[in-house]
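Beneath this line is the structure, given in structure tokens, with notes to follow.
With one protein chain withheld, the remaining protein chains of the complex are depicted in position.
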Amino acid sequence: MIEMKDLSLVYPNGTQGLKNINVNINKGEFVVIVGLSGAGKSTFIRSINRLVTPTEGQLFVDDENILKYKGKDLRKLRTKVGMIFQNYNLVKRSTVMKNVISGRLGHTGTLKSILNLYSKKDIALAYESLKRVNIEEKLYSRADQLSGGQQQRVSIARVLTQQPSVVLADEPVASLDPPTSHQVMKYLKKINSEDNITTIVNLHFIDMAMEYADRIIGMRAGEIVFDGPASEVNEKTFEEIYGRPIKEDDIRGGTEENVETP
Amino acid sequence: MNIIVPPKPPKSGVKTIRNIIIGVGMLALYIWTFATIEIPWDRIFSQRTVENFDRVIPKLFSPDFTFASRVFEYMMETLFIAFTGSFMAAILAVPFGFFAASNINRNPFLNTLGKWILNADRTFPEILLALIFVVAIGPGAFAGVLAIAIHSVGMLGKLYSEVVESIDMNVVEAMEANGANKIQIFFYGIMPQVIPEFLSYAIYRFEIDVRASTVLGIIGAGGIGTLLVISSRNRNWDEVGMILLVIIIFVSIIDYISTFIRKRIV
Partner (left out) sequence: MSKPLNTNRVPASLVSKDTKFRMNIIMLVVLALYILSSVMTNSSILRFDADFFANVWNMIVQLFPPNWSYAGVVVDKLLETIKMALIATTIAGILCIPFSLLAASNIVQNKFLYNFIKMFLNIMRTIPELILAVVFVGLFGIGVFGGILALIIFSLGILAKLISETIEAIDMNPLEAIRASGGNTLQVIWYAIVPQVLPQFVSFTLYVFEINVRASVVLGFVGAGGIGLILQQQLNFLSYQNVSTIIVITFVVVVIIDYISNKLRGRLV
């Protein structure tokens, strides 16, 4: 469903973001992209919803080349490709509900969304999404009153409300502690298997990548240096991807067990 | 399809009532304002306005350059008024600033009194002050200088007192421990901490005072406003255009210089 052909990206300042990427990601796969910071993981992910635009090659989502998309087409693409960010990217002063319902923006007319005229179905969907990440009781709290893990769950709910066929997650656990990280990854895994949503996650923790991924793609300096099922991966593979021995920072550790439930 | 709608947000009755009162109040205020303001729409949308535009606009945008040297002269007077006024205020505001600073003036009553005086002074529009002085000592730049000086003390005094309140009192304590007297502490412990900010604020105030001084002439307190009144009374719109041009250039240059100097100071 996602296919990259000879995809390259050079930033205006000359940095090579992606270099000759050729990859095929199937519907419902849970892919984890690993690599050091600056390896091009973020560029890879952001190309898929065109937050950045590759300069060469072709990128197909559902058999359509998205690189020429503009305006309406682009927004339609983004509606079906949801995204989760490292810093949650919630509007801190708005309520949880308002943040979650903003996942419907792509499906809602401008005037309606400005006047808060959402259909009952949309509201129910937003609420259902909150329930799926077990944070429905925070419905009317302001986003800045939540902990980091809760905020990330709200941002997962926002993506669910969007009803996407692909979810991109850019370092979703980098700002969280180990137990919360596992919890967030479990939710991502859950929606991946329940809704058959293709999920692509950037991580730099090797233990988490091995635990949650179906398939691991390793990147270095904008190139894919490894691509294979998670079962074939061991520490040695990571040392090859990273081009250096594994360090303590590369391992998240911990389990979901002792997560504090608020 | 079974739709589960989220629970309604908890609403406190008091809050709802308050919001309704505020909303109705605002609405009433606006209705009253727009209903009672006297705007002669028929005169504004008349042939006369069109004629006025024809008469005023082209001339406004073709400034009379033969008038430039006179405008320049009065603009310099405006700058002199602003400078004299700001300079006087910058010095007068120092005692007020210390008087209103809670870490220097420990008497809560006197301290609050000082803050109140500065607040009242700041709120009193300078043009009213200028008016009083024009009547008292006759028209001229001196009245303008006095108005600017007195009005500026209010703002500068308040800003100064905030600077003084934020100084590092440990230094003062250390000097007290050294056996320094109050005056020594003032010059060695306090002044070095506050001088850069004081200067920066004084320059900022000068920037504001230049703008304020441009209008003083309208009530006879000197500066470029004097010319503006004459030119607009005589409907010499090309002269008004020239005045406007000179003001824009001078104020922009002064803003630029002032910002540059303040960046270097702090």
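We call the chains A and B, going by the order they appear; numbering starts again at 1 in every chain.
The rule we apply is simple: a residue touches a chain if its C-beta (ideal position, glycine included) is under 8 Å from a C-beta of that chain, and two chains touch if they have at least 3 such contacts.
It should be emphasised that the depicted structure is a prediction, and the values quoted were computed from it without experimental measurement.
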Checklist entry - Can you list the shown chains that the hidden chain touches? => result A, B
Checklist entry - Which is it among A:Asn49, A:Gln152 or A:Ser165 that touches the chain not included here? => result A:Asn49
Item to check | Candidates A:Val31, A:Leu146, A:Val159 or A:Ile206 - the one touching the absent chain | outcome: A:Val159
Checklist outcome for this item: Across B:Ala68, B:Leu131 or B:Ala180, the one contacting the chain not displayed is B:Leu131
Next on the checklist: Tell me which stretches of chain A touch the chain missing from the display.
Outcome noted: 49, 51, 75-79, 81-83, 85, 87-94, 98, 102-103, 105-107, 110, 113-114, 155, 158-159, 162
Checklist entry - What chain B residues would touch the chain not displayed? => result 29-30, 33-34, 36-40, 43-44, 48-49, 52-53, 56-57, 60, 76-77, 79-81, 83-84, 87, 120, 123-125, 127-128, 131-133, 135-137, 140-142, 144-146, 211, 214-215, 218-219, 222, 225, 228-229, 232, 235, 237, 240, 243-244, 247-248, 251-252, 255
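Convention: only the chains that are shown with their structure count from here on.
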Item to check | Residues of chain B touching chain A in the complex | outcome: 3-7, 9-10
Next on the checklist: Quick check on the complex: what are the chain A residues that touch chain B?
Outcome noted: 97, 120-121, 123-124, 126-128, 130, 136, 139-140
